[in-house]
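Note sheet for the following structure.
One protein chain is absent from this view; the other protein chains keep their places.
Right after this comes subunit A.
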């Protein structure tokens, strides 16, 4: 737009952004593709034909299972999330506000910790099945989760939130006068719902469906702990890597990525296809009060039961974290409760180490995310240059790629010296984990920064410059302070997600920099539930703190910080 000086500035800002993206996003992905084309030292599609024709059909079965479980996850999550969104946004009854905010509680649970809670609650030795068994004097536990049902229940619990949030916000954006207009034109309730309300919600439902599908395809923690003999593709990659079949792992990674990326592309295409933005502004909430007492109290009762179910995992983790090591062995229920685990956490250097590691790794990664995110987002939103959509896609790739694949990409790229690692081998060192966390959260921070920058009118920057401020002064004194709240809330979220990150950690950790999630796994292996739960509580507390800070100081709603 503006020649010379400004073009130079754009270039100056763009080059580091592009370098980082090429070095740590594009190059590792290409390395994985290269690796998948290697077989017995020559370039071939042999690995791919093996994948699809192999006699045991292990890989095909895993791919099929992944798709199958993802479709089921979408259906179950939709069946929970959409009605909840309607009930909480369209009807008013006692406790509605409380139930509505409790509905997003699953996001406060890091995935690995959540799965752990479900194991203790509903697994073979779970508290609930055993309680029912004792209560009714049964010989066997009445039910237990595991395998496909376990994965599905965990998915439904964590992923219905995506449906709930996107559909809620879509419902609230519907101008009530649209429905009133339909009633006025003579349509009945049923017709208004199917001909007006539902079509207006389809974009949100489709978006949530695609999102949940992608997340289930990439899901790692739930299958890792619950799958048993059930194979899914994300887990197969891990097993291939553990067994040293690197070429197979690469092939599996590529195939899983192709599925995920095609869904991402489909999603973008769909979102651009129809414009359902409302023409009217300033829409008030529009809830009808429930007057029928039976219905009202049924809703309230269901709400209370729902909240209990939603919060049980959190309470379970809290409860377990109070059970000291070695006091709950053969008993059905734990009997001793104290703060021993927390005392050890902060006093035993060996137990404190993983927490310290996690915090340190995440601080480094997140600092990178902050700097990179602000720079990349500014260039993408406020500067014009050729090839912007290419940079845009590079930024989004880590979001579309399953975490396991990102871990594998890094292994293939940095288990040898490269110029991007300044001639060092990064795999097996401290630096590989912060790098992985950084890459994982590039899209999150860039997108949350994009959102605030897009709201910032160009005339603000122009006003500052016409008042005599140079670009850097304008950036420091005007742009940064305005966007900081939005940027920080995204960055804080990236931080807590880094602290809980499991899939890349399990592929890349070393003994000396093992983070919390790995230690939780180790403690579980040693049947040291209490210590594992105490680590989990720390993570829950961190997430809750961050959501609180975002909400309180940056005015960002918890619902918005996700997705």
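The rule is simple: a residue touches a chain if its C-beta (ideal position, glycine included) is under 8 Å from a C-beta of that chain, and two chains touch if they have at least 3 such contacts; residues count from 1.
Operating definition for what follows: contacts and distances are computed from a predicted model.
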item	value
"Indolepyruvate oxidoreductase subunit B", "Glutamyl-tRNA(Gln) amidotransferase subunit A", "Spermidine/putrescine import ATP-binding protein PotA" or "Glycine cleavage system H protein" - which is the UniProt name of the missing chain	"Spermidine/putrescine import ATP-binding protein PotA"
Among A:79, A:242, A:308 or A:463, the residue in touch with the chain that has been omitted	A:463
Residue in contact with the excluded chain [from A:478, A:492, A:507 or A:534]	A:478
In subunit A, positions touching the absent partner	1-6, 457, 459-460, 462-470, 473, 477-478, 481-482
